[in-house]
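Here is the structure we will look at.
With one protein chain withheld, the remaining protein chains of the complex are depicted in position.
Here the chain labels run A and B in written order, and each chain numbers its own residues starting at 1.
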Amino acid sequence: MDTDSILLCTDGKSHSRRAEEWAFRLASEFRASLTVLHVRDIFLKQFYNEIYAQGRREYLEHVDAELVREAEAVKAHINKCCLANDISCDFRVRYGDPLNEILDEVKKGGYDLVVVGGKKLRGIRAFRSWNLPVRLSSKLVDRSILIVRETEP
Amino acid sequence: MSFIRQMVAEDWPKYIPGFLLCLFFAFVVMNIHHVLAKYHKADVASLAIPVLEQKIGELKSSGAPVEKVAAIEQKIEKHRHALEKVGGSVGDRWAWATLLYQDLQFKYVAMLLIGGIIIRNTIGVSKIFLPGVGIARPLIKPGIIILGVHYVWSDVAKVGGAGLVLTAVFIFGTALAVMYLCKKFNVPDGLGGIMGAGTGVCGVSAIIATAPVVKAKPRDMAYAIGTILLFGTLMLFVMPYLGQMLDVSQSQFGAWAALAILNTAQLIAAAEWYGEDARNTAVLINAARIMLIPFIVMYTVWFYDLKENVSKEQQGLWNTIKSKFPVFIIGFFILVLLNSMHMPFLGGPKVAHTPFWAMNAVYKWFFAVGFAGIGLSISIDDMKKAGGVAFLVGSGAATAKMVLGLAAVLIIGSELLKVTGGH
Partner (left out) sequence: MPETRKQNRNNDINDSVDKSLKDTSERVLSSEKREDIWAIIIAGIILLLSAINPDAVYTFFKKTLFMF
């Protein structure tokens, strides 16, 4: 079994912590290169042209600045983890629809393993369309995917 | 030349496919609406003609005045004309048309919005169409301007005035209550600010105007926008039926919708759905309320003491109004002004063969294309992002506004809210 490159997809939230730990551990065990992908959804931008929306330019600039700021925070967190685990990683930020961006990154990067965190969804949110890891695994048919739950069994 | 260049987006060809799609969708739906209306009228005529003929017989035998008989004969003539249009005769029934058109209120607005939502969320709208679909929505604006021919200044003073007082009380009341409660329960200022402005006036438009000022976080914005879209869409479909159940008059419904439905397009859609008088009142109150957007931004800046977040050019009353005022509404008031002058050559929406009469025939098409754009851009995925504190605040504010708004319009009564159009 050969695992040369691992892609960790994280949103930087607490439910991705265990996925991050797993990815770091796997990368050092397999001596594989680790790429950390953080996708920021830009769907908020589409509302700029609400019919009476005033101050659209300021709105778009504000959304951009906030998205970049949040991505920077995730990057700082990942850098800290890298130092703590004594491992190097390639951190990438993409802006767009999370599913499409992850698929595109996997296609371009040719990773052997994709690691994602799987939040436990309750009630109406448990529907498939909300569940990114499930949608991802159904689309990534030629790649191994590891869905790490947020808590120990 | 530079003005013309400024007026045209550089990459305009990308808007064409989606725009054509909206035109086609609007064209098909308007024709379906037309066919339904035609058969519904014929169905009504088929039932009415025998009744009216019997009435004429009774009137004639009782020696009633000739004018009275002539008026009924005129009505019969109209009904016969409606029957002729579908090639039917008295006794024929088209109950399906009455069921769809009258009982289920399946009119062009409902068809475009529901149809658009179904298309967008099932088969989906291809990426190539998306920019054009977005550009079709603002076509509602020329439609609103053209509707200016329905009003005279006395309407603006009476309905717009009553509406303005009512909306000002509701807008600032909601904004104040929401912002105060959010502060009390330690909701971040960013979220409290956009929810206060968003639930107070014009929904997402107000969120966009205030988000940069209160430095709202993306997650909070997603929650707030999702919540407002969700409630707007719910109200749009629930209120017309609720209004009919509670037997609310047309003009009262227009005012009620203008208080309870935040999103302009959804408001116009609901009011247009309910009837022409409802739409007239709603559009006028809406015109009055959107002029309050700059003030709600100023109010938010004041409430959260955010002067340093606003650039120097946008500080102060005049600069805020200049940067946040919806310019197109000036066009609406120019037409109201022209209509108020009663210039004979311009006529009126009901005076045949005059310019305003012709303009009145056009507005529905602008609305139709705009509603096609709106329907096709309502994504259930965005509404699913509703959640968190924003959902609690949004649902509380929406319910309170709906109940209090209904009470307010019922107390005020129809007369003050009725648009006369100078007649």
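Quick note on the criterion: a contact is a pair of C-beta atoms (placed from the backbone, for glycine too) under 8 Å apart; a residue touches a chain by one contact, two chains touch by 3 or more.
Note that this is a predicted model, so its numbers are computed, not measured.
Checked against the hidden chain, the listed residues B:18, B:116, B:138 or B:190 yield one contact partner: B:138. Considering the whole complex, the residue from B:27, B:153 or B:172 that touches the absent chain is B:27.
Residue A:67 is the one among A:9, A:32, A:67 or A:113 that touches the chain missing from this view. For chain B, the residues touching the absent chain in the complete assembly are 6-7, 9, 11, 27, 30-31, 34-35, 134-135, 138-139, 141-142, 144-146, 326-328, 330-331, 335, 345-347, 353-359, 361-362, 364-366.
Here, only the chains that are shown with their structure count from here on.
Chain A and chain B, compared by their mean Cα positions, are separated by 40 Å. By the touch rule above, chain A contacts chain B in their complex via residues 40, 43-44, 46-56, 58-59, 61-63, 66-67, 70, 129-130. Of all residues in chain B, those touching chain A in their complex are 134, 137-138, 140-141, 202-205, 207-209, 211-212, 215-218, 221-222, 225, 263-265, 290, 293-294, 297, 323-326, 381-382, 384-385.
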